[in-house]
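Only one protein chain is missing; all other protein chains are in place.
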Amino acid sequence: MVSFILRRILVSILILVAASFLMYVMVGYSAQPLQDLQGSNSPNKQELINARVARLDLDVAPPLRWVLWISGVAKCAIPFANACDLGSTISNAQVVDILPNALAATVQLVTFALVLAILLGVTIGIITALRQYSGLDNTMTFVSFFLYSLPAFLVAVLLKEFIAIGFNDFLRDPVIGGLALVVIGLIVGAIWQSLLGGDAKRRLVVFLVSGLATSGVLLVMSATGWFMRPGLGAIPIIVLVAAIALGSATLLAGLRNRRAFITAGINAVIAIVAYLTLQPLFDVSSAGTLFILAVATAAVGLLSGFLAGGFDRGQNMRVGLVTALLSGAVVLLDRFMQSWGDLLTATNGRPIATVGSKTPGLSGDVWLAGLDTFAHLTLPTIALLLISFAGYTRYSRAGMLEVLSLDYIRTARAKGLPERTVIVRHAFRNMLIPLTTLVAFDVGALLGGAIITEKVFAIPGMGSLFNAGLDRGDLNPVMGYFLVVAAMAITFNFLADMAYAGLDPRVRIR
Amino acid sequence: MSTPTGLGPVPPEMPADELAVANSVPESQGRLIWRRFVGNKVAVASVIILLAIIVFSFSAIGLGPIPGWWKYGYKELNPQANGGNPTLSVLPQFLGGNGISLGDHPFGQDRIGKDYFAMTMRGIQNSALVMVVLGLIATVLGVVVGAIAGYYRGIVDAILMRVTDIFIVIPALVIGSVVGNWFGSLGAPVLAIMLGFFSWMGIARLVRGEFLSLREREFVEAARVAGASDMRIIFKHILPNAAGVVIVSATLIMASAILLETALSYLGYGIRSPDVSLGLLISSNQSAFQTRPWLFWWPGLFIVSLALLVNFIGDGLRDAFDPRHRRFKLSKMRETRPEPELETAP
Partner (left out) sequence: MSIRGKLFRKSLCGVAVLGVAALTLTACTTSGSTGTSTDAAAGGGTVTVAVVNDFTSFNNQTPQSNLDTNGQVGYLMGNYGSAFSYIDKDFKIVHEEKFGTFKKTSDDPQTVTYTLNPDDKWSDGEPVTADDMVLSWATQSGYYNSSTTDAASGDVVSGTQYFEIAASTAGLDTTAFPTVSDDNLSMTLVYGTPYVDWELVNPIGQPAHIVAKKAGLGSAADLTALMKGLPKGDTANPVAADPTLKAAADFVNTGYDVTAFPTDPDLLVSSGPMVPTGWTPGQSFTMERNKYYVGGMIPKVDKIVMRVIPDANAQVTALQNGEVDIINPQASADTLTALENTGADVLTGDQVSYDHLDLRFDQPVFADLKVRQAFLKTIPRQQILDSIVTPVNPDAKVLDSQIWVPANDAYADSVANNGSEDYAEVDIDGAKALLAGATPSIRILYNTKNPNRVDEFQAIQASAAKAGITVVDAGSPDWSSLLEGGDYDASLFGWISPGVGSAGISQIFSTDGGGNYNQYTGTNDDAIATQTTLDPDELIVLEKKMDKQMFADAYGLPLFQLPGVFGVSKRVSGVEYMGNQTGPFWNFWQWSVSK
């Protein structure tokens, strides 16, 4: 095992070095770092060219310059020496200094997009697999193909034009018109009925109930000016938390498991009590507080499940954990919504942003800052996740279908296990195995896609660094970008292999 | 992971009679695949529409010195008529077939008066060109590298696969940008060829995987005993059996080639003016989104259509070659990652 990991790391480093040579030479020969000076009519043009040539060693041929560069990079391997030298940009900024900021912006974006794409993609993939050849399945198949064929920048531009500007314009006078209400109701009703399925009568009931409920809620929200002062309020939170408890217990443990229901119930009660009592604490919270609260929530969930025990502790702990985290999320969501008014004031009533990742000069508590980040990153994240969402849907649908056709599932069904158990406990885990491979690859694709998303949304991340560097013929930041992206791609591949080995007992590492 | 796990149970999607055919007469494999593909209405329709669009675009403005039937060229400057608005007054049936006669500039004109219809057609030509050229080069290179590595195994395999790793580490869009920045101004064919040289890795992996398993089969042993040369075994005996993998991934590479070229043009590293690509059209007319939206929507429509059609064809081919959905190849070509050094426990 250890020798495998060491060998793997060594090979990865060699590959990285070789690939960096390839990249360096290609960029080096294609770049024109002197272009802006050569075309200038400045009287001291030659001195300026000389200064830049001297600063960046441009007189050295790219393959040789790579040697200089890689020896600077090699210093990064010296622990604690802080001797990393990735070269400097044309503007004399050390690449080592500008990378962290750019990296943080991109990692934030890519992480959100990746997690959401997996959650949404896998969920929809499973649902469509379970409703194979239904209207929903066919629609989703077409939608995922469509998304697959959509250029990323097209999505990004459309999101900006329609969602950001459209929603902000809507906020100026947040009233939903009658026609819009009907259309939204129809769409939501159609989605729910195809999700829940059943015979014609059931579908019709589901369609009507969900459609009317949606329209009704929107009507109330629009009439009460909810969009200007959003929040959930005590009663909706209690209802939501109860629904979460019920849902997670049912889904993860089944209707008959009393202990699971006790666990979920305890967590729901705690969440509601916490909601009612912790508001003063929330008002003075920092990000650290929220982190501790999240850890505590998870611990409470696990502990309650453990203590409720029974023959299947693990299952109860899962129920507890899911209930606690989701209820906690609802409580937090409510608190975040309470800061909406502040954000509206700070942004002149136009909260959804089209550029950057934060409002300049905004100083507020963690809630306002969080909401501001949300308002800035939602659209880029959507634009980015659509790239990989389709892949996950297709993969997990196909994976689920394959798993469901296997013998052991038939056995499980034959021995009378409820369908819920078969899918959640037997099929789900095995379906995930091939997905690990996709995740590893997807990280590379998302990092590439971020180049476009960051350009459209003016986010100063790795992609912008690369793009600006390549445009200007500035080799070092491009190489800094390459190093990070390549290292991440290699690392995720490695992790995927590990996860693969961990999930699939048939595989062992040599 | 890419090797079949043996005979599984009959999956629900496969009709029993097709399975029977598949198992009984191996010679009819090609015909069987053809029949399955033809049975896939979406895929067949996609092929027809795709060909129609491409033929339409080439016939409209011609190619090089050969003139097309459309009166304007994509480089020609024309006086601004109708304020640059599209003169297409009826929504075309599907391809613009009956809308063409309706005016001078059915898709409108760009800022300096070039005919947007001609430009869009040129964009389609270039997308098609990039798609085919990139796809062919990547496939040929990938097959050669993969076949040699998989067939010879050992040190050859190790070297070739490490070389593949080196190329694979760089995300497609990144290496595409660098290549485009370098060769973009030399014209679409050069760009397509150069991009092809950096897109073969996924296919090489897959082909290698196929070869690794196929070379152990009896028919290869038989050929070897009969004295066939390595080249003959590789290309006459093994390769035809790996054709499914190759064709499907080639199609999917082509779909992604369209999107890659589009993205590169958007970033300014793709095809350069005065030549036209669909991505370039969108990129240079992005500011017209609110004022003259047609400049944005026409190329957008065709990009999505082309990519969608090719993806449907790829999906249809995959179903035809492997009706059991055993391998989820839709994303296989995207799956350009080092194979895990794993072995399956007995």
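Note that the chains take the letters A and B in the order they are written out, and that residue 1 is the start of every chain.
The rule we apply is simple: a residue touches a chain if its C-beta (ideal position, glycine included) is under 8 Å from a C-beta of that chain, and two chains touch if they have at least 3 such contacts.
Here the structure is a predicted model, which means the values were calculated and not measured.
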In the full complex, which of A:P79, A:G178, A:G314 or A:P360 touches the chain missing from this view?
A:P360
Which residue numbers on subunit A touch the omitted chain?
32, 34-55, 57-59, 89-94, 97-98, 101-102, 105, 157, 160-161, 164-165, 168, 258-259, 262-263, 266, 270, 281, 283-286, 288-289, 291-293, 295-296, 299-300, 303-304, 306-309, 339, 342, 345-350, 352-366, 368, 455-461, 464, 468
Positions on subunit B where the hidden chain makes contact:
75, 77, 111-113, 184-185, 268, 272-274, 284-292, 295
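Please note the rule applied: only the chains that are shown with their structure count from here on.
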Subunit A and subunit B have mean C-alpha positions lying a whole-number Å distance apart equal to 29
Within their complex, subunit B touches subunit A through residues 1, 8-9, 11-13, 162, 165-167, 169-175, 177-179, 181-182, 255, 259, 262-263, 266-269, 279, 282-283, 286, 289-290, 300, 303-304, 306-308, 311-312, 315, 325-326, 328, 330-331, 334-338, 340-345
How about subunit A: which of its residues touch subunit B in the complex?
4, 8, 11, 14-16, 18-19, 22-23, 26-27, 29-31, 145-146, 148-154, 157, 161, 391, 394-395, 398-399, 401-402, 405-407, 410, 434, 437-438, 440-441, 444-445, 447-449, 451-452, 455, 466-467, 470-471, 478, 481-482, 485-486, 489-490, 493, 496-497, 500-501, 506-510
